[in-house]
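Apart from one protein chain that is not included, each protein chain of the complex appears where it belongs.
Residue numbering begins at 1 within each chain, and the chains themselves are lettered A, B and C in the order written.
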Amino acid sequence: MNKIYSNSKEALEGVAFDGMVLMCGGFGLCGIPERMIDALKESKIKNITAISNNAGIDGEGLGLLLETKQISKMISSYVGENKIFAEQYLNGEIELEFNPQGTLAERIRAGGAGIPAFYTPTGAGTKIAEGKEARQFEGREYIMEKSLRADLSLIKAWKGDSEGNLIYKKTARNFNPLMATAGKITIAEVEHLVEPGKLDADQIHTSGIFVQRIIKGSHYNKRIENLTTRKAND
Amino acid sequence: MNKIYSNSKEALEGVAFDGMVLMCGGFGLCGIPERMIDALKESKIKNITAISNNAGIDGEGLGLLLETKQISKMISSYVGENKIFAEQYLNGEIELEFNPQGTLAERIRAGGAGIPAFYTPTGAGTKIAEGKEARQFEGREYIMEKSLRADLSLIKAWKGDSEGNLIYKKTARNFNPLMATAGKITIAEVEHLVEPGKLDADQIHTSGIFVQRIIKGSHYNKRIENLTTRKAND
Amino acid sequence: MVWSRDEMCARAAKELKDGYYVNLGIGMPTLVANHIPKDANVILQSENGMLGMGPFPIEGEEDPDLINAGKQTITALPMTSYFSSADSFGMIRGGHIDLSILGAMQVAQNGDLANWMIPGKMIKGMGGAMDLVAGVKKVVILMEHVAKDGSAKLVSNCTLPLTGAKVVDMVISEYGVFEIVDECVKVSELAPEISIEEVRDKSQAEILS
Partner (left out) sequence: MVWSRDEMCARAAKELKDGYYVNLGIGMPTLVANHIPKDANVILQSENGMLGMGPFPIEGEEDPDLINAGKQTITALPMTSYFSSADSFGMIRGGHIDLSILGAMQVAQNGDLANWMIPGKMIKGMGGAMDLVAGVKKVVILMEHVAKDGSAKLVSNCTLPLTGAKVVDMVISEYGVFEIVDECVKVSELAPEISIEEVRDKSQAEILS
């Protein structure tokens, strides 16, 4: 069972299709699968429902797939800072479902863990609760949220081995480990691809069972959205 | 905010009381908080509801608290291999609630994560489903399970720092990280206590926010229940 | 001639395909690991929080922090990863394990399984069995065809409390291999010189050829 593919285009073969539900890891531009997004752009697959915390920015991340109008619906918690998205949304070209960030994360985690639905206090008594079941537990109001799964999850890790075991770096972890569990097919893109045994078994964040395909990515942009620094003597 | 206590008896002071709900980490005798169990035995606290995957064995783990009749109810997935427990159960001295192991784990995880209830396929159509709400999602039957929290969680880790950050070792991890999140007070017992910065931030399994008190344990028995070996040339 | 326990395990091992993630139950199912073909990369999960379970340790090399779900000392492999009980059962419940082999007290022809409790007897608990049968893609039961008291274990309806409803896909006993399809038991393979009539005689379930 070889999981290693030589490049992102090959990794995408046979698992991407028009109308698919896609999960894409990352928070802002931090920890996004840059090379797999490139391959998805090249594939010209369209009518994608994209589940991703953000929509990238113009020219970066999922912003690339918005430019080519490959995405028809987004499920996100925050899509600010993206002019193309705003344009397409106001034109009615793209559908948008907002989820509170924690609800989005938990729905994905539930999808991967075989939990079809759960109750959360988040959004109770707000617009988000409309059309959802509300229910009291011990005198507090909660709403029922359903799990999310994807036909394909594209995730980014720092290190991976040929078995699909993954380790993430710093805040580039974010949604990646959850999405790895919720994809019918998960493709991991890693900066360093190593032999099994090179990763400490206690430190593996995503077990290989969740990863069907893996590629070593390269030429990372890792663009910074809000470069913020202080003077050395602050 | 000093979290370090010099021994298990001090760590227990003011946070254990008759009738409390206790979570105790470990799977079998692997990864159990040995020294904190000793302190609990010494405390003579009684009428404890103990949430723990197993009940220890005679003379080890929660078995110690069974000997002294400090436990009045257990919520567990498996209590085999414990004569005292069987005796007390058949005498009606102790109440027992069986949870499927994954349901037990998920109820605890939910308790720590602010999820009051969730649906699971586990146990649908069995005795376990009796008295619980059943519900179909996409044509399959699920049952609703409620979260668990504890007044006090006693957990065991391999390494910890003074901020309460923890790293577990091998299969001694098991229920410990979940129980850390679900205790109103969590006391962590570690084999190695280090300064902050000595643990790699990417490798920390339990963030310090979940740990209110920490002790360095010692004199570990780490008894093996089923010693199983093979010949060197097998 | 009925299969020996060893032959039953060997037959069960044939269900473990290259690349499969597998959970083996406590008891006879654990022994199936000894029969996995060398050329098949089968990865064993242990529900106490480990993927990539290795063989038992050489004497003196046992580690009390490294046990399987049967609380036996085991070893790790280069591809091993460890995780919490919540993550482990997320893996199981979420349908990521390809196959599980478990023992049984009774299997009904509709796939109902009873393997955890005999009313009136001291109950040890279901451990992870209910989660495994609810979540794993394919559930294979490895069991003696008939109970020690002579009663049939392959039955039309389970009389013992269920571990899971309509969860069993296949039963392997000393008499052969039986698939449960559309709530019927179909013979898939018989042990040498065993006739379907013999199987029917030892079963209370309806056995289709």
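Note that a contact is a pair of C-beta atoms (placed from the backbone, for glycine too) under 8 Å apart; a residue touches a chain by one contact, two chains touch by 3 or more.
Just so we're clear, the structure is a prediction, and the values are computed from it rather than from any experiment.
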Considering the complete assembly, the absent chain touches shown chains A, B
Check each of A:37, A:79 or A:185 against the chain that is not shown and name the one that touches it.
A:79
Looking at the whole complex, which of A:178, A:193 or A:209 touches the chain that is not displayed?
A:178
In the whole complex, not just what's shown, which of A:169, A:192 or A:216 touches the removed chain?
A:169
For chain B, residues in touch with the removed chain:
1, 109, 111-115, 161, 163, 165, 181, 195-197, 201-202, 204, 207-210
Given the full complex, what residues of chain A touch the hidden partner chain?
27-31, 53, 76-81, 86, 89-90, 98, 100-106, 108-109, 120-128, 141, 158, 168-178, 205, 222-232, 234
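Here, only the chains that are shown with their structure count from here on.
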From chain A, how many touching-chain steps at minimum until you land on chain B?
1
Could you work out which chain's C-alpha centre is the most distant one from the centre of chain C?
A
Cα centroid separation, chain A vs chain B, in Å, comes to 33
Averaged over CA atoms, how far is the centre of chain B from the centre of chain C? Could you give it in whole Å?
27
Between chain A and chain C, tell me the centre distance in angstrom, where each centre is the average of that chain's C-alpha atoms.
35
Which residues of chain C are in contact with two or more other chains?
76, 82-83, 89-90, 92-93, 134-135
Residues of chain A engaged with two or more neighbouring chains:
113-115, 201-202
